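First the structure, then my questions, so here it is.
Each chain you see keeps its place in the complex, though not every chain is here.
Letters A, B and C name the chains as they come in the text, with residue numbers starting at 1 for each one.
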Amino acid sequence: MTPRVGVITFPGSLDDKDAARAIQLAGGISVALWHAEADLHGVEAVVLPGGFSYGDYLRCGAIAKFSPVMEKLVDAANGGLPILGICNGFQVLTESHLLPGALTRNDHLHFICRDQKLRIENNNSVWTSDFEIGQEILIPLKNGEGGYVADEKTLDELEGEGRVIARYLEINPNGSRRDIAGITNAHGNVVGIMPHPEHAVEKLTGPSIDGLGFFTSLLKSLVNEGKVTA
Amino acid sequence: MSIDKVSDAIAAPETSQPYAELGLKKDEYESIREILGRRPTSSELAMYSVMWSEHCSYKSSKVHLRQFGDKVPKNDSMLVGIGENAGVVDIGQGWAVTFKVESHNHPSYVEPYQGAATGIGGIVRDIISMGARPVAVMDPLRFGNPENSDTRRVLTGIVSGIGGYGNCLGLPNIGGEVVFDPSYQGNPLVNALCIGTMKHKDIHLAKATGLGNAVILYGARTGGDGIGGVSVLASETFDADGPAKRPSVQVGDPFMEKLLIECTLEVLHAGLVEGIQDLGGAGISCATSELASNGEGGMHVWLDRVLLRDSTLTPEEILMSESQERMCAVVEPSKINAFMDVCKKWDVEAVVIGEVNNSGRLTVEWHGEQIVDVPPRSVAHDGPVYERPFARPDWMDIRNAAGPENLVRPSSAAEVKQTWLTMTGTPNLASKIWVTSQFDRYVMGNTILAQPEDSGMIRVDEETGLGVAVSTDCNARFVALDPYKGAQLAFAESYRNVAVTGAAPLAITNCLNFGSPEDPAVMWQFERAVTGLADACLEMGTPVTGGNVSFYNQTGDVAIHPTPVVGVLGVIENVERRTPMAWRNNGDLIYLLGTTSDELAGSEWAHAIHAHLGGHPPVLDLAAEKTLAEILVAGSVGNLFSAAHDVSEGGIAQTIAEMSMQSGIGIRLEVPAGLDAFTFLWSESATRAVVVVPQNQNDEFLTLCASKSFPVTKFGEVDLSSKSIELAAVFGDSISLDIAELRTISEETLPRLFG
Amino acid sequence: MAIVVVDVALKHEILDPQGRAVMGALVRLGLTGVADVRQGKQFVLNIDGDVDEAKLAQIHEIASTLLSNSVIEDFTVQVRP
């Protein structure tokens, strides 16, 4: 059975089609989930895509966390459902307290779109198991509020528990503390990442196809856990 | 507050009206009275004044723009021509593309962020109103002297406005221009281009057909922004404590626009809509009069039903408000509920404001009182038409006589190297990454090429790889030297930029930015530029699908350089064969296609090094330009090129520098025999491109050029072991340029000025 | 040491998409009676020493040129002791 992966569309989500494309290229089936519907349609995993949910006028991800689908998602996350939040999705996850810390205005105050080098720091999470630790990847980054912040204690905890999944290399594009580009929860099922793996899945349109690894990781993990058969 | 009703206009025919303050001339006001057989009501006056403005009626340009329709052979690919919100061209495989460029110059000077943001918003609505899904935007921009502190205010605001709106809308920004010239100091140009795609069957037109159909206004609420002028009317017509002067600036809401896109495409695809129109300039006045006159000819509007953001708005203000993010749809009564359901799904407010009839009149009522009763065509289409006087100004002789011949040129290898380094860092030639990195080029996942490539390229069909490429260009200095040839050169450059990527040029759009049409010299520039463009289109067989005119771009008496920005659209059957600009393979051969002559008038070198503008622009042979494009496309189809890049501003030196910086790999070059290094490197002769040919394709490439009798010169090869440009035969010597150093120089300039 | 607070708000006639978004969320969260929400910016300036007339005038000037855009925004300046 091919795994079914939900992609939530909030009003203002922009990279939902891209996330769906990436899931399909990795061999999954993408299932569209709608913000106003408190129903996950039995999917085996969920991607929260990039964009500007509800315009992000208040604070990125702040309004999305009150949507009906998020209530379901928070419970499912605590129950172990694999969830990947990309960019705005990462912001929604921190706002929903599924991941610690917060994402703040880029330190240089500009939106920035660039091909960003990252180092994978953790391959224990459901979404990074297909990478090597220390592997360098190149994927697009595009955000205005991507500066990862948390208090020192939280940062130390994240480091100590190996929960930083990727770090910026060469350039810290937004002032993130300790060059953090992505983190996971303690259980390894909920991952947030600021750059966009779903934009690096085809040679023609991306700077590399390194982003596919996040989606193949998921599919492999699902198979390994016996959630779906290979 | 009393309302000026139609019955009042009949009863009190001599009431004096502030038509002049609204920008209407006395004879225009008289002809409104003639059309109506009475004085207009204040609401009617409001409608006529906005719709008959230069911006909406094209009254000064119409007589010349006709050439675009008259001279161009109807090309099979034109599905919808000039006159609609945007033209539509057939790109094959059942797909159609619509694209258009519009200006938002004046608002962007007053409030750069919002002016530019709403410029993007406006052009995107034009594209959705054709039934297309917007898939990309581009932004040709012009700014004043980069060292002037006001340029910083204007540029940073405009750039973040374009990014702020476009990024939030989820449209990749795939190209544009950033050009500096003191002539734009008090008048920056913000032109915005949008590309949309659709299946043939989804094309929609702006017309109100079907008696009894409902007219639905949906999207943002109507507010008091963007109606600066009409407050005159309110305060003149009504008592002293009428509404205060309203701001003329609008604030954009890209989130609402995103909802509007999704909502509109959903109602269109569900077959719920008979006609559709965006609301831009002149708001409801424009939408209702255009819909009515393009359909059954009549419409009745209940203006008091319009949802307002500000309950104190007068009917005149509501008619003229340019509040953003609104659309108008014509819907059959039986489909209204379904339409409203879609709106609700997307959280978009909608209300029925009118009904289509065959009265031949556009009638508007306000709480039961008739306030407008006009023939809709007279508002929308039969505005005044001016044959403004035009004359070649005497100063053109002086300008053309003062050529660049006597400017001091570099004449040793060391001077050539220094000139090259300097030119790489001039604001016009320097890397634009500081600007473009503020735009999302990845969203939607179909961007094949974006900045700094010659054209933006978008994949239209993921299954077949069908795609389109678009470029916008205009060297306004050439236009200032010769508006006829300059406009053709702009067209040629844009055409070439599309062909260089492997796409076949198919159609053009344009945005004609000029000074005051009341100045005969400006009008002459305009007439010459339009004629040049139309003649070029005729010769090349490329139709004009639409465009936009922006006049009054001047500060006091001084007009901007005439700037007819030309956007060319090309088609590529499979984006996998696109030609990028960076070389990759060791030993690939570097060729120049075309002929280099000593042509430096209007060049970037003359401008940047000598602040000189004079002489005659480069010679242009359109037939050769067409042949060059054929070679570039055939080379892409035949897989003959590993890279290609067009030669324009900054000459071959700049072309080579850009290719190397993008590639990071070195090359060995030699100035071809018969040319001095300076002319070879910095002349801006037209109709040239640099192509990079793998050795095993060399014979086939040369055969192709020979079969077209096109001049071609080999002048170097790629050297994987090197990280520099090695150029021999430079005044008997050779030079070496470190690519990393070039890149540093190139990338430093904009952050230094604006970061 | 004085604290000067500059509040900048969009003019009333100008669309406030942020305020509108917040208002929508407040209503969804069940707050009743919300007639309008406007979102503004607040600049809190810590100034060493006294804020005398001249300095206040200078801050007013800066508030009107740098901190706000008079085409679309209004501002207020308050000195907190």
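Here is the rule we go by: a residue touches a chain if its C-beta (ideal position, glycine included) is under 8 Å from a C-beta of that chain, and two chains touch if they have at least 3 such contacts.
Just so it is clear, the structure is predicted and the values come from calculations on it, not from any experiment.
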### Task
Only one copy of each distinct protein chain appears here; write out the full complex's composition as a formula using the labels shown.
A x1, B x1, C x2
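The criterion applied here is as follows: only the chains that are shown with their structure count from here on.
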### Message
Which category does the touching pattern between chains fall into here: line, ring, star, complete, or other?
### Response
complete
### Query
Between chain A and chain C, what is the separation of their C-alpha centroids in Å?
35
### Query
Which parts of chain B, given as residue numbers and ranges, touch two or more other chains?
253, 255-256, 347
## Note on the structure
So chain A residues touching two or more other chains come to 54-55, 57
### Summary
The chain A residues in contact with chain C across the complex are 54-55, 57-58, 62-63, 66
### Message
With touch defined as at the start, can you tell me which chain C residues reach chain B in the complex?
### Response
10-17, 20-21, 24, 69, 71-72
### Query
Considering the complex alone, what residue numbers of chain B touch chain A?
160, 163-164, 167-170, 253-256, 258-259, 346-347, 436-448, 459, 462, 575-576
